[in-house]
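Structure record follows, encoded as structure tokens.
Apart from one protein chain that is not included, each protein chain of the complex appears where it belongs.
Take a look at chain A:
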Amino acid sequence: MKYAFSFLAVIALILIAWLGSQIPGMEYLFGVAIPYLAILVFLGGFVYRVMQWAKSPVPFPIQTTCGQGKSLDFIKRDKLDCPNTNSEVIARMFLEIFAFRSLFRNTKSELHEGPKITYESSKWLWLFALIFHYSFLVIVLRHMRLFTNPVPGWIQAIELGDAMLQIGAPTLYLTNIGLVLGVVLLFGRRLTNPHVRFISLVNDYFPLVLILGIAITGILMRYFLRTDIDIVNIKALLVGLATLQPVISAEIGAIFYIHIFLVSVLLAYFPFSKLMHLGGVFMSPTRNMKNNTRAVRHINPWNDPNIKPHSYAGYEDEFREYMVDAGIPVEKELPPKKDEA
């Protein structure tokens, strides 16, 4: 019950933050120390992981070509899926990172009597992933208003767009629905798709549940428990955190501490988990290399110059007699036969 465990873990985290923040004096631990620590672990860990990857060389060009490469001038090439220049690689990577292009290709196969295998386009995963990631991104950007004073115009613009339905007060953000929906869909897919359920680990369920916890506590704070929290003090604390002068001047409300604790856990967990795909997607050699490998030599730093072919001389020594008999040119003629002398 890998998913059940994930729920238990997140519930435990919530209880820790809830009860912990009620102990007098502990609000500095949950409101200041842990968030700072989490950010340090996140930044340090992220940089460390990327450096670790970068430390290993890319010995061979292993681009995956998904279209016609550059060859003869009358053969139309696919610049996007078989890039030959830096700008083409950038275009390929841009679509990969911002539009999840590979997932857009996804197909679903089915076995029928016969046997007959059919394939049809299946874009659900692509759609769920887009909803989830873009909602998350906008929410992160929107939250920057809490750390800045005055709030920059671009953040206000994002907020305005996100609240464009103008439903309710405080106005409903589309991305709040999007994030919860995204998590639920991705989680549901993990449970119901037999292939994915079989491969899923605790590492796959836990981050989803954790993010769900963050989303729900955030939504509760904004829409339902507004009287329990003091938004002015939260803003003061967060601006303080951002300017390295954090102050907690009054009681803020437990729900806030739960929310910020879960976010801290997510940040600290990030560099040690599959969430590092955020960094890895930029560095994958099958996607970010040019397919010009016969035109420009790629250098492998550990190429071993001592590996030589089985020498021609050795080959000819072994087979010289046969070669001469067959009229194949040789470098060294056969020695004169002794018994003829």
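Keep in mind that, in the parts below, contacts are C-beta pairs under 8 Å (C-beta built on N, C-alpha and C of every residue); 3 or more make two chains touch, one makes a residue touch a chain; residues count from 1.
Just so it is clear, contacts and distances are computed from a predicted model.
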Practice task
Consult the UniProt record of the chain that does not appear here and report its protein name from "(Fe-S)-binding protein", "Spermidine/putrescine transport system permease protein", "Sulfur oxidation protein SoxY" or "Sulfite dehydrogenase".
Solution key: "(Fe-S)-binding protein"
Handout entry: Of A:148, A:171 or A:293, the one touching the omitted chain in the full complex
Key = A:293
Exercise for the section: Identify the residues of chain A touching the omitted chain, counting contacts across the whole complex. Expected result: 5, 49, 52-72, 74-78, 81-82, 96, 100, 102-103, 105-109, 111-117, 119, 125, 129, 193-204, 272-274, 276-277, 280-281, 283-287, 291-300, 302-304, 306-312, 315-316, 318-319, 322-323, 325-329
